[in-house]
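Some notes on the structure that comes next.
Note that one protein chain is taken out, while the other chains of the complex remain in position.
Let's look at chain A:
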């Protein structure tokens, strides 16, 4: 039926005729629409949803530590709502160690960014703190060095 040069009008007529033929051939139910009833009963074939079963993998007395951690995680998920205890997680490094490390770390990295003169000051300060009082002779001479010495005529 596809002919070249067919007028648009004749095309439309043909389409309408085809639609008529098709719609007459279609079957339809003469029955009023059934209202879909909302069912209150769900069918379930799994025991898991009915009973409260624990997780199937278990380990006792430390035989497999990963499974024991898993047991705690899976069984607490069922009983309690998930509370994220990020603060209480076991840390590899304790808090005290972290504090100690940071004390020294901040100092060493900070020194790197000082200018040369300031570095020398810092170094002397450290040595002053660490050295015993027996070095009192050297101290004034060092301090004297820092100050500008007027060249003697």
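The rule is simple: a residue touches a chain if its C-beta (ideal position, glycine included) is under 8 Å from a C-beta of that chain, and two chains touch if they have at least 3 such contacts; residues count from 1.
One rule holds for everything that comes next: contacts and distances are computed from a predicted model.
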Task: UniProt protein name of the chain not shown, from "Sodium/hydrogen exchanger", "Dynein regulatory complex subunit 7", "Exosome complex component RRP40" or "WD repeat-containing protein 41" - done: "Exosome complex component RRP40"
Task: Touching residue (missing chain; options A:63, A:113 or A:148) - done: A:63
Task: chain A residues that touch the omitted chain in the full complex - done: 37-64, 67, 70, 74-75
